[in-house]
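As you look at this complex, bear in mind that one protein chain is not there, while each of the others sits in place.
Think of it as A and B in the order they're written, each chain with its own count starting at 1.
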Amino acid sequence: MNARLLPLAATLVIFLAAYAVCYAQYPAMLSTRVIGNLLTDNAFLGIVAVGMTFVIISGGIDLSVGSVIAFAGVFIAVLLRDTGLHPLAVFALLLVLATLFGAAMGATIHFLEMPPFIVTLAGMFLARGMAYVLSIDAVPITHEFYDQMQDLYWLMPGKGRLTLIGGLMLLVFIMGGILAHRTRFGMNVYAIGGGAQTAALMGVPLGRTTIAIYALSGLLAGLAGIVFSIYTSAGYSLATVGVELDAIAAVVIGGTLLTGGSGFVAGTLIGVLIMGLIQTYIIFDGALSSWWTKILIGMLLFAFIVLQKGLVWTTAKRRIAGG
Amino acid sequence: MPQSEASQPLLRARGVRKVFPGTVALDGVDFSLRAGEVHALLGENGAGKSTLIKCLTGAYRRDDGDILLNGEIIDPKGTIDAQGYGIGTVYQEVNLLPNLTVAENLSLGHQPTRFGMISTRAMNARAREVLSQYGLDIDVGRSLSSYSVAVQQVIAIARAVTLSGKVLILDEPTASLDSHEVEMLFDVIRSLKQRGLGIVFISHFLDQIFTISDRITVLRNGRLVGTEATRDIDRVALVNMMLGRELEQEVRSHGKTHAGPGEARLAFTGFGRKGRIEPFDLTIQAGEVVGVAGLLGSGRTETAEVLFGVAAHDSGEARRGDGTVLRLTSPREAIAAGFGFCPEDRKTDGVIADLTVRENIALALQARIGWMRRIPDREQKAMANDYIRKLDIRTPDAEKPVGLLSGGNQQKVMLARWLVTNPSFLILDEPTRGIDVGAHAEIIRLIEELCAQGMSLLVISSELDELVAYSHRVLVVRDRRHVAELSGGEITTDNMVRAIAAPEKEAVA
Partner (left out) sequence: MNGLVLFSRRIWPQLLTLAVIVGLISVMFPGFFDISIANGRLYGSPIDILNRGAPVALLAIGMTLVIATRGIDLSVGAVMAICGAVSAWGITEGYGLFPTLAMALSAGLACGLWNGVLVALLGIQPIVATLILMVAGRGIAQLITEGAILTFNHEGLIFFGSGSVWAIPTPVIIGVLTGAIVTLIVRRSALGMLIEAIGINLRASTLAGVNTRVLLIAVYMTSGFCAALAGIIAAADIRGADANNAGLWLELDAILAVVVGGTSLLGGRFSLIASLIGALIIQAVNTGILLSGFPPEFNLIIKAVIILIILVLQSPTMRTVLVFFSSDKAAGIDSEKQKETVAP
């Protein structure tokens, strides 16, 4: 089998095996209801993880996304409370802001030649700080448009609900997959992750692509913020602390190489679902404590990092003789 | 071989000059490439091959001289720009992306799209079609890294030719290929030649150069030594062009005879490492300089690295003169056994650029006695100042970061680092490369002094007359194998050149 598909296959096997275990113990977990909830509950995480997938494939990291989601929630809530703007107008404004924010980080990374880690750390502080400045307290969102959006769902066979935000996440994954695997931009992202110097020698526009990658991550973090505000009907500056870590974990468990250059958007979806499944299982079990989620995710992270390290070693040693 | 002799050269460099701080990398070099020829470019490390290539493609700004393509002056601004003029380059370390598929590598930046979407099918079909011209029938949907280096080379060539199409520069494409793979690559080169491309071929394997090239240009120390038609020159003459001195410079024609039957200090038997250097036997006597001669890539550096434990040996054993077995599987063990090693690439393997001269000199000794017993500042300073004086290291004081010193002075700091550990066996890999003439002479004098004090040295050099001057014995290395050992009166540049040039009787497995 193709070696680059191996981490993806491993992810899929783990997901199916985990689901089988869950099903064996709690047959109810294979209902469309549970699946629908799985998608709805993890919608914001999934959307932000798509952006993170691009960033990580390019060999970077974006620590700011959790703060951007919180900022987005507060921004929307405050604007809806204090102005007469329609939510859609507020959304548009927010998405522009979030995209520009990401682009600015990308530009800083490229032009100042500084590690993405420290640049997006500044972005993380800045976005969280701006959220605080807008409002420290949770701001509830009461708008009939929000009620309409929350009531939108497609009733799946078996009474499961595919909500608007769950559907939106799936749509983002599909678009993300197309963008990653079917466009020149996507190819350039992989190329930069494989080696920025070489990619530049082969004609990949480094600056433009880097800025676009972080702009995309910002845009999707903004979109995740919108989804989160629909999910919670509120904006709170202390919300979604540490979501960047969850997103990174989902991406890595989804089979993307944390050092860049290899991975699949579809894998990230499975990564998000695995994380959601662990939580669902723990809720079903009732006796198990929530901290096992973190420990299990940590163990999965370790397993995938070692698996990928091993893959790099073996492919370096064993190459198919061609010709 | 179709060759249009009369027509003007396809690509021409006229009086190209490039100066780096401290060194003249290219000094008015002329070079011309005809359409439909393979033109080999030869020279040792630092001769200026890479610099010339980078000036041709615009990766470096040249300080003087012109580049002409089909008689017209061009001024490429970089690799991509050069491609636009029709000049493609393939470097030794394959400059493709291992994580992308073969087809993606071939089409990166030029993918066939429909409504903005890449059509994988069209991309793969195009890739298969392109590769079929090179006799390559592989699954283009697999990642590049799953194929052998030889296949990757061919893919890199295919990409370069597709994007440029007039001139192909191959920078040591065969360095990590076996003989079968080299043959495959040569078939590709021959077919490109038929198509009328001009090909610049850089390699240090003489066999390959005689097999594939039509003309040969030799560079040395940034200067043009000469350009000859391959059929008009033999191996000995070629090695002489590369390594030999101009005749007018009279140097001692044979080496030193050893003062007496010195005691054997170290004995290596069957020492080697697969893929690096074939097992060899070597005895080192006290107060002896063993020179190592050979072309770049012949296994001379590999010999040093296996001896010092950088790449641990996987066969044979090492014993001291008294018969005790030595463990030499890491630099630390080698250092504990009294070895020292000045590597060829000072910048990446040698000096610690941001540390001061004093710290760099103290480093190996400190590492050997352990971190707990810090050498007191006063002693470190005394040590550093002592060697700054003894070796005439040009630095304002011992507290200057060593990265700011010139190459020759960095080399002396490296020597000082090992001398303070008082080694019994010191390995020097190209100690005189890239340093000015004055420092050059001082380092040679130093080698002789150390030897007189009873130290054993193994010195690798591509300056043959230098080896003649200080070696008691000379090992000749070729194709990763020790092929000859000269001693006493046998040590002459002529003999060395002959041993280096001797053609292989059989292909390397």
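The rule is simple: contacts are C-beta pairs under 8 Å (C-beta built on N, C-alpha and C of every residue); 3 or more make two chains touch, one makes a residue touch a chain.
Predicted model only: the values in this text are computed from it and were never measured.
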Just name the one of B:Ala125, B:Ala353 or B:Ala502 that touches the chain not displayed here. B:Ala353
Among A:Leu100, A:Ala122 or A:Leu311, contact with the omitted chain is made only by A:Ala122
Hidden partner chain, touching residue among B:Ala175, B:Leu404 or B:Ala502: B:Leu404
Mind pulling the chain B residues that touch the left-out chain? 308, 310, 331-332, 335, 341, 343, 348-355, 359, 362-364, 366-368, 370-375, 377, 399, 401, 403-404, 417
Considering the entire assembly, which residues of chain A contact the chain that has been omitted? 61, 108, 111-115, 117-119, 121-126, 128-130, 132-133, 136, 197, 237, 241, 245, 248-249, 258-259, 289-299, 301-302, 305-306, 309
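Please note the rule applied: only the chains that are shown with their structure count from here on.
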For chain A and chain B, what's the span in angstrom between their mean Cα positions? 46
Touching residues (chain side chain A, partner chain B) in the complex: 2-4, 178, 182-184, 187-188, 190-191, 193-195, 198-199, 201-204, 261-262, 315-316, 319-323
Can you tell me which positions in chain B touch chain A when the two form their complex? 79-80, 83, 95-100, 104, 108-109, 111, 113, 116-118, 120, 135-136, 138, 141-143, 145-151, 154, 181, 184
